[in-house]
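Encoded as structure tokens, the structure appears first; notes follow it.
Excerpt of the complex: some chains, original placement.
Chain naming follows the written order as A and B, and within any one chain the residues start at number 1.
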Amino acid sequence: MAGNTFGQVFRITTFGESHGEALGVVIDGCPAGLSVSAAEMQSDLDRRKPGQSGITSPRKEADEFRVLSGIRNGRTLGTPIAIIVENKDQRPEDYEALTHAYRPSHADFTYQQKYGVRDHRGGGRSSARETVARVMAGSIAKQLLATEGISVKAYVSQVGSVKLDKPVTDLSGVDNNAVRCPDEATAAQMIGLIEATKAAGDTIGGTVTCLIEGCPVGLGEPVFDKLQADLAKAMMSINASKGFEYGSGFGAVPMHGSEHNDEFVKDGDKIRTVSNHSGGIQGGISNGMDVYFTVAFKPVATLMQNQETIDDQGNPVVLEGKGRHDPCVVPRAVPIVEAMAALVLADHWLRNRSVKI
Amino acid sequence: MAGNTFGQVFRITTFGESHGEALGVVIDGCPAGLSVSAAEMQSDLDRRKPGQSGITSPRKEADEFRVLSGIRNGRTLGTPIAIIVENKDQRPEDYEALTHAYRPSHADFTYQQKYGVRDHRGGGRSSARETVARVMAGSIAKQLLATEGISVKAYVSQVGSVKLDKPVTDLSGVDNNAVRCPDEATAAQMIGLIEATKAAGDTIGGTVTCLIEGCPVGLGEPVFDKLQADLAKAMMSINASKGFEYGSGFGAVPMHGSEHNDEFVKDGDKIRTVSNHSGGIQGGISNGMDVYFTVAFKPVATLMQNQETIDDQGNPVVLEGKGRHDPCVVPRAVPIVEAMAALVLADHWLRNRSVKI
């Protein structure tokens, strides 16, 4: 499969179908000598997995990983790190009805047309289960970045029309509630909305915002591989994402330059900007301020309602609303957004080592 | 410079500083045997160049291109196509005051920090003049796609708070007005807003929307190189862009799945969807419907007002508002968005040739 590798120096290659033998990732370019915490990796996987709360899919996936290579005695060897998660809670019979149907706003039709064949079980390769691989790799990237004091944290900033209406500075409570919104009052509203949506057999969209603190000046390659360009690609490669903005984002459109420009000031022996509409990136290169961006996710396409569609012969069929699915993707998207952001940052941090003589 | 090549099969490598000898591009992977119209290339360059109307920078750049290799007798040879535009209207004295100053929301500071050196004249490599190279390559990509009936057209959909409030289906009039908005009444408002902004020595943001018609089913690689992911990267690599959304975009967030899903129907012997919230892409692969997306651009950072900032020694300096600059970037961004979209499509169209046995 083309386009299955991400990153230039810190790079990952993933594999696996939703209901195949295993999901996995090969990480190349992770520097030798990094101490890797298996507990942190499992924690990230657990934040992604279904069944973790009342507002996620009730599927049970243990998602226990097995390291096949590249780490010995808890440290990276500099060699490829291969990690797999074997698939266990498979119920192929859940998918028999879907052997020939094209589910609306899913990838059944496009996969069939592109490849002439597809694994229909749980969406096969198009399933968001593929992100297990990203989360494992992203966890290692986060651990690498942490050695430099760079932290990557995401949170839910909007569900349906319920949104955080003020900037968030304290992200310590993100995992304290099921929806992963750092403001408890807003979180409660979001959870209420998701529960009501679920009760109606429907789904709803949301946004995830990511904050990167401690990013050094100089990351990003300023023509095509601008830091924001690689972040945008990373985010738009996540299942169900529909939009990306960084810094002021779409909010910059009605603004004037005189209010949007970020004034430089000297702060001790450091240079910083007074405002941060730039989202920590200027000319594609990090400027030392916080990097932040937001990703829009559509409502999940699988409904607990009947839907009309057609099958691969063009015949009309009715999809029954059953199975085990999420009413809203954003709570589980938080660790995925973090993982992809960390992969981009780790890659650019390493790439930046060869920029000067 | 890392990150200076874009595309996998149809790929471009660009070079040039704003006030250096020349801007240029090397196009690799363009199939042999394509008839290339020099007039179309020049037309695209002319749509990008400054001085084309009262609402763009009054700089005069002839932007005449010279093909150094790869095209003979009007047809591509299959070999690298190198094209340059020599820089002529250079006024380095305009930039002397900027030798040491860090202009707000520009890349002066980040380049200096990253490389330890920079060409301050007109922003050097960070200047949007670099997009000359993209437009030349994109014009050839558009001509390649046209042989397959694929058209790539962009237009201005918003300036400040003035926005197109209805979907546009007829793009024939895009170039009939200076702002490149296909609705004349809205265009007039936009132009008025830009002129007022310019008169105040200020600048304003905007959005460009792009419509790809005739896109075949099957383009896009469904994990990391999803069609929307590569489009997002392409767009976020354009100077001054702040956000990207495709299909329903951020508008999907408050929606329910039951209204957002695109129902499949049989239409003659073709399969299509009734609505197109998917923006023509499902699972990262084009589904045969129109592909469309919108890009947000910030207000131009160079103002015709004095601004306070600091220099590379950390001393406060005042930037005088002078020079020849655009009050709003979107009219000239239209051909750049088209170029980058065409490069992505051409690349994926060629990549798709090896997908099946």
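The rule we apply is simple: a contact is a pair of C-beta atoms (placed from the backbone, for glycine too) under 8 Å apart; a residue touches a chain by one contact, two chains touch by 3 or more.
None of these values were measured; they are calculated from a predicted model.
The copy number for the entire complex in this file, given 2 shown chains of one sequence, is 4.
Following the convention adopted for this analysis, only the chains that are shown with their structure count from here on.
We define each chain's centre as the mean of its Cα atoms; on that basis chain A and chain B are separated by 26 Å. Taken in their complex, chain B has these residues touching chain A: 1-6, 8, 14, 102, 104-107, 109-111, 113-116, 125-126, 130, 158, 160-161, 197, 202-207, 217-218, 220-226, 228-237, 239, 241-250, 252-258, 260-266, 269, 271, 273, 277-278, 282-287, 296-303, 305, 307-310, 314, 316, 351-352, 354-356.
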